[in-house]
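Every protein chain but one is kept in place in this view of the complex.
Should a chain be cited, it is by its letter among A, B and C, assigned in written order, with residues numbered from 1 in that chain.
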Amino acid sequence: MTVRVGVIGTGMIGQDHIRRITQVLSGGAVVAVTDVDAGRAKQVAGRLPGATVHPTGRELIGDSGVDAVLVTSWAATHEEHVLAAISAGKPVFCEKPLATSEEACLRIIDAEMATGRRLVQVGFMRRYDAAYNALKEVLDDGGIGIPLLMHCAHRNPSVPPYGFTTDMMLIDSAVHEIDLVRWLYGEEVVATSILRPRRSARAGDDLQDPLIVLLEMASGVLVDVEVFVNAAYGYDIRGEIVGESGTVTLADGEPVTAKRDGRRSGRVPADWRERFGRAFDAEFRDWLRAVAARTSTGPSAWDGYAAAAVTESCLEALRTGTRTTVSLRERPNYYATAQRSSRDW
Amino acid sequence: MTVRVGVIGTGMIGQDHIRRITQVLSGGAVVAVTDVDAGRAKQVAGRLPGATVHPTGRELIGDSGVDAVLVTSWAATHEEHVLAAISAGKPVFCEKPLATSEEACLRIIDAEMATGRRLVQVGFMRRYDAAYNALKEVLDDGGIGIPLLMHCAHRNPSVPPYGFTTDMMLIDSAVHEIDLVRWLYGEEVVATSILRPRRSARAGDDLQDPLIVLLEMASGVLVDVEVFVNAAYGYDIRGEIVGESGTVTLADGEPVTAKRDGRRSGRVPADWRERFGRAFDAEFRDWLRAVAARTSTGPSAWDGYAAAAVTESCLEALRTGTRTTVSLRERPNYYATAQRSSRDW
Amino acid sequence: MTVRVGVIGTGMIGQDHIRRITQVLSGGAVVAVTDVDAGRAKQVAGRLPGATVHPTGRELIGDSGVDAVLVTSWAATHEEHVLAAISAGKPVFCEKPLATSEEACLRIIDAEMATGRRLVQVGFMRRYDAAYNALKEVLDDGGIGIPLLMHCAHRNPSVPPYGFTTDMMLIDSAVHEIDLVRWLYGEEVVATSILRPRRSARAGDDLQDPLIVLLEMASGVLVDVEVFVNAAYGYDIRGEIVGESGTVTLADGEPVTAKRDGRRSGRVPADWRERFGRAFDAEFRDWLRAVAARTSTGPSAWDGYAAAAVTESCLEALRTGTRTTVSLRERPNYYATAQRSSRDW
Partner (left out) sequence: MTVRVGVIGTGMIGQDHIRRITQVLSGGAVVAVTDVDAGRAKQVAGRLPGATVHPTGRELIGDSGVDAVLVTSWAATHEEHVLAAISAGKPVFCEKPLATSEEACLRIIDAEMATGRRLVQVGFMRRYDAAYNALKEVLDDGGIGIPLLMHCAHRNPSVPPYGFTTDMMLIDSAVHEIDLVRWLYGEEVVATSILRPRRSARAGDDLQDPLIVLLEMASGVLVDVEVFVNAAYGYDIRGEIVGESGTVTLADGEPVTAKRDGRRSGRVPADWRERFGRAFDAEFRDWLRAVAARTSTGPSAWDGYAAAAVTESCLEALRTGTRTTVSLRERPNYYATAQRSSRDW
């Protein structure tokens, strides 16, 4: 079965996912697109034989030729499109964030639960990364014992000098680690704090870059996340779990090492595409298969809600300079079903 | 365009490529199969909606619904099927070896040249491996200078205790490095020798395991290849190019490292699937795209011929215990077109 | 010139340094010893041809045959012996801590300044470690830009189940990183905090193991130090400096890697002797040379005082659960002379 996908939002990310579905993976086709910029939607559709251009997301979702919906539009519109897809009973993949407030996420959860099905997947692609899955395997195998703490770093080479705010370091970057530690440890984040190291002169005047996010898990596991968006030297994602008997660490996975001029050296990824391109492929392969099988295996609406709540706590911690607790609705059994095992990867 | 593929030979390798075309990659479909074991062919077809089972390769090739042919049958049958596909003007992907003798390879070359098109691709998948491409990039960028020598190792954890011969270490294993060095250096192998280290007690009585193959390139670059098919500890493919100004080496690309019990450790691949699974995906993605575009970008019939000739030289060197020169037909301009760039990967 | 050393305290550490001076290094001799356990002092002296046993540190210091004093006795006695050595005008090497209170350290500083000479060296041996010196060289060369933050970990395999307190994790372990960051960055620590991750079940009931110490430097550089004294898997000292343009990290310096049973692995040091044995050698070589040359190049009484003050701040932060500022006396010019360059190592 080929899953016929309708895409809402044909910007850079949307186009990349369209390329993925149509040129890389089996099992899917893009049959409809829409965008606030109708010209861009039309242009993108022009490269997709037989694809329809819809004036709005609502009409695209209503198109009977569309089996499943991909939301890659502006974050503020996510809630509307996801609710509409749920309402139409169609599986929907929504890029992070699921919505821009906890309340909006809860509305989505309520709507989805009312259907009796799991229709929503949120785009936390790191769960599909080979290295993170190897990390989780070592943890789950018990070889390093019960986890006690974790050190993470999330480094981008640079961000635009204007318009990039410290809040965005939490909303766009730290959110990946927030989802990740929930997935790794199978438990919720209960409190957050923000630490402020010396600022880089490369950062714009108003940017607290780097910063450190502290995440306290329900079991007491403490996670420190360095977020550094003007790290200059490359795109570098680090993680080390410290357990009672040992540790496990993301390796520097350069494919080759060169020796010249007195140095032995390997390449650091240039950007997230180089580092996580294959994780995106795996994420969409998984989603297309799940849609075809009428199941749901990826990050859920609950995961989207929890990430939003923890992010909100981080923003509060940043504003107040104090440790901030996270308050979540009690997790419904509805979302207690087993997540995809790392072995499936 | 979806390339409609007919598969000749539905054994283990054939089934794996069928899975790849139908479940992993976009752009292809398997529409016909055949196998000497008709029951097996039928069983495999049963999992492929709409696929036809043909009694022979000849009839499969003649099927007008088949755009391109994949030959994964027993090596002795390759020549026949490849010639038939050429004769039908259809692109054909043939697993290594292209044929079981130099003469047979030359007949294929003559037939292909007579068509005025490049129809044949041979299954040397290492050219599509990310790490080997990174190696080639460093070499081609000039940073290590002109290459002078190369150290390789090809280690399998084990082979069956009976029926595996020393000749097979050359035909099945060393052939990968033979193709690889031709691709890396863009020149032919001109002589070969075999060295005999101490035999492993794990090897069957008649097996010279490990052995070392020496390959002399036209420019003088000397390549030593350790072939060790009962290496026990894992599947390990090593390579280091030594140039006038530096070296470049395949890294041990473990995704994570663990520390426990006084050791820091990472995983060695268990088998060729783990090590080269993604290279096979890239190889077939490339082939399907090339077929759709009516071009040819992968290892050619000439590459299949040259590999066969060098392998034959190695077998002679093994038999005689002496250095053996390789004599190749002069390379026709027909096969001088640029090979795919490593950047395309 | 051979420096004639008198040793106060012939316990495990004292004996190890005696071995170092007499059997490993040139330039020194141990001519006198004393210990609260007179029998032990006598026993140790029995292995040192011509060495005198003194009943007290005071008499040993007064011995005209003693050029320089090594204090490796119980911490509570350090102040008395160091002051006596200063009073006698003799160079004194005192194992950490310099004294058990800030006030005591200040008395030592005042006494030393009154002599007009630098007589005191404190045993912070990490400044003599090859890897830390390489780290400092990269930092000082400017290649990674201005430092912004640092991640450290200090992991011991285990501590005795009884009698080891959380305070000792700061006094005995974290103090090394406290001195180190002062040396690396050439500035003082201005505030400290303690974070409490999930406790290891291997730790005694009253032990907060692991814990994280946060050190804020005068320039804003933020250092997080994981202290984990029951890490089980080995002795592991980690450090990564993050600068405006890059990072530099202590490597896992295993001398060989083995591949077997599907793993590639290297050794983690078993204990501090394996990890820092050569740093102790370098430290004493440096001290003996400085004494012979009537100069002073190592960690000073001021360094001992500052480390004591920061440690006291950490203890307060542990007790109160809040960020605690460090208040230091203004640094006298007397201690502003250049420290040994890392190049001297």
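Going forward, contacts are C-beta pairs under 8 Å (C-beta built on N, C-alpha and C of every residue); 3 or more make two chains touch, one makes a residue touch a chain.
The model shown is predicted, which means the values in this text are computed figures rather than measured ones.
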Missing chain touches which shown chains? A, B, C
From the list C:Ile144, C:Val268 or C:Ala301, pick the residue that touches the absent chain. C:Ile144
Just one of C:Cys152, C:Val248, C:Val268 or C:Ala290 touches the chain that is missing; which is it? C:Val248
Option touching the unshown chain, where C:Arg47, C:Arg260 or C:Arg331 are the choices: C:Arg260
Candidates B:Gly6, B:Gly246, B:Gly266 or B:Pro299 - the one touching the absent chain: B:Gly246
Check each of B:Met113, B:Leu195, B:Ala292 or B:Leu328 against the chain that is not shown and name the one that touches it. B:Leu195
Contact residues on chain C toward the hidden chain run 21-27, 130-131, 134-135, 138, 143-144, 245-251, 253-261, 266-267, 278, 285
Spell out, residue by residue, where the missing chain touches chain B. 145-149, 151, 153, 195-202, 210, 212, 214, 217, 219-222, 224, 226, 228, 231-233, 242, 244-247
Go through chain A and note every residue touching the omitted chain. 232-234, 236, 252, 254, 259-268, 270
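Everything below uses one rule, namely that only the chains that are shown with their structure count from here on.
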Quick one: chain A and chain B, Cα centre-to-centre, how many Å? 37
Indicate the residues of chain B shared as contacts by at least two other chains. 254, 259-261, 266-267
